[in-house]
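Every protein chain except one is present and positioned as in the full complex.
Now for chain A:
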Amino acid sequence: MTNATQKRPLSPHLQIYKLTPTFLMSGFHRVTGAGLYFGAVLIVWWLVAAASGEEYFNWVSWLYGSWFGYFTLFCFSWALIHHLLGGIKHLAWDIGYGFEKQLAVKVAKIQIVSSVVLTVLVWIIGISLS
């Protein structure tokens, strides 16, 4: 197959650029998104278990209540909150706000700190109220 497009030189990719907070948060947004894609199975599986019967539901509940289950759900919730905050940032960018260099860097730094803090807070509040 002869195709002119296949012989073209490639533009530089990730490895050539300096690692900046905005670059890192861009990567985090994609990686958390991909993680949540597979993590959604956790939610759907739990719903299916609730619809399947008491014995199966109790087994899945036990699994989610184990230390590994809590660890996985904690990571899932962090990814969800991080992706949610990143999504709000992207929506602001979509309508033209927040592109100034200093502001974008500041927002990126705030995002990573606040996603961790929010996740811990959500768990503390969630567990203490339930």
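Note that a residue touches a chain if its C-beta (ideal position, glycine included) is under 8 Å from a C-beta of that chain, and two chains touch if they have at least 3 such contacts; residues count from 1.
One rule holds in what follows: contacts and distances are computed from a predicted model.
Looking at the choices "Phosphate transport system permease protein PstA", "Alkylhydroperoxidase/carboxymuconolactone decarboxylase family protein", "YCII-related domain-containing protein" or "Succinate dehydrogenase hydrophobic membrane anchor subunit", the name in the UniProt record of the chain not drawn here is "Succinate dehydrogenase hydrophobic membrane anchor subunit". Considering A:50, A:103 or A:116, the position touching the chain not shown turns out to be A:50 (whole complex). Mapped onto chain A, the footprint of the missing chain covers residues 30, 33-34, 36-37, 40-41, 43-44, 47-48, 50-51, 54, 57-58, 61, 65, 77, 80, 84, 87-88, 90-91, 94, 122, 125-127, 129-130.
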